Every structure is written in C-alpha cells, then in structure tokens.
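Comments concern the structure below.
Left out: one protein chain. Kept in place: all the others.
What follows is subunit A.
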Amino acid sequence: MLHSRVSFSGLPLFQPILKTRLENTYKMQPDEGCKFDAGRVQRVLEGALASALGTTVYSPQGSAPLAQSLAELLQSQAKEVVPPRYKLVCNVLLGQQGQQSLLVASRALWDPESDSFASATFSNASLFAVATVHGVYFE
C-alpha cells in the first residue's frame, strides 16, 4: 500500500512516514532458561557502583547530574546481561552520609514467575548510594 503525492507548484512535499506494525507473537512467558537473573544483575550493579563512585566526595551541585548519569550507566550495563523482551526500570538514590536514617521500600504488581528485581548499595565516608533494577517481561 503505497502513498505518494505530487506537487504541481514545485514546492517540496514530504512523503508520509509509514509506521511498521508488528504482528502478535502470542508469547506469554519467557523461554526456558531466559528469565531475569537477579543474582547476576546484582553483581553487575555492585561492580558498577563501586567503580563509578569509589572515592567520590558528595557535593550538592555535582551530585544531581552524577545520579542521573549513574542511572543511565547502570541501565545500559543491566541491559547487556538481561534476556530480550524485558523492560527495565532503574532507580538510583544518592545521598550525603550524615547521622540520618533512611528506608527504601518497593512493591510491584507483576507476574512473579517471569519478573524480578535486583538491588545493590554502596557507601563511603561522604556518601551512600542505593540502586534498584526491576525487570518486567513484555508479553
């Protein structure tokens, strides 16, 4: 089904962009052995946090972009170890080490057989970081 338009005035006409429509694959569950491996993702997160934050000192201006870049970095690293057809949600919490207490909780509504999450923490003398990655299978 081709669309094409002709212009008589000589002005440029942009052809409409055809959107590709994918067919249903009717796949409800991930393949055997292709599930979200929480242990592996946790190790990847711990390694990435330690190498990225090793000796960083907390600074109010610098930490905001640092948290954002860390979230993107962790997401790209997690994408490499996670099987296909998984959507990822990656959360990073970066805070100053003080005398305060903090609690992070999360709940999800999903399919427990195919979906899971992994989390890792890191702390040094001036800051602490908590990273969580949730993997959800896309039917």
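The rule is short, and it goes like this: a residue touches a chain if its C-beta (ideal position, glycine included) is under 8 Å from a C-beta of that chain, and two chains touch if they have at least 3 such contacts; residues count from 1.
Everything that follows uses one rule, which is that contacts and distances are computed from a predicted model.
Q: What is the protein name, per UniProt, of the chain that does not appear here: "Mitotic spindle assembly checkpoint protein MAD2A", "Dynein light chain Tctex-type 1", "Regulator of G protein signaling 11" or "Exoribonuclease phosphorolytic domain-containing protein"?
A: Of the names offered in "Mitotic spindle assembly checkpoint protein MAD2A", "Dynein light chain Tctex-type 1", "Regulator of G protein signaling 11" or "Exoribonuclease phosphorolytic domain-containing protein", the absent chain's UniProt record gives "Dynein light chain Tctex-type 1".
Q: If I consider the whole complex, including the chain that's not displayed, which of A:42, A:56, A:75 or A:124 touches that chain?
A: A:75
Q: Write down which of A:48, A:90 or A:118 is the residue touching the left-out chain.
A: The missing chain is touched by A:90.
Q: I need the residue numbers on subunit A that touch the omitted chain, in ascending order.
A: Residue positions of subunit A that touch the missing chain: 1, 21, 58, 60, 63-64, 66-68, 70-72, 74-75, 79, 87-111, 115, 117, 132, 134, 136, 138-139.
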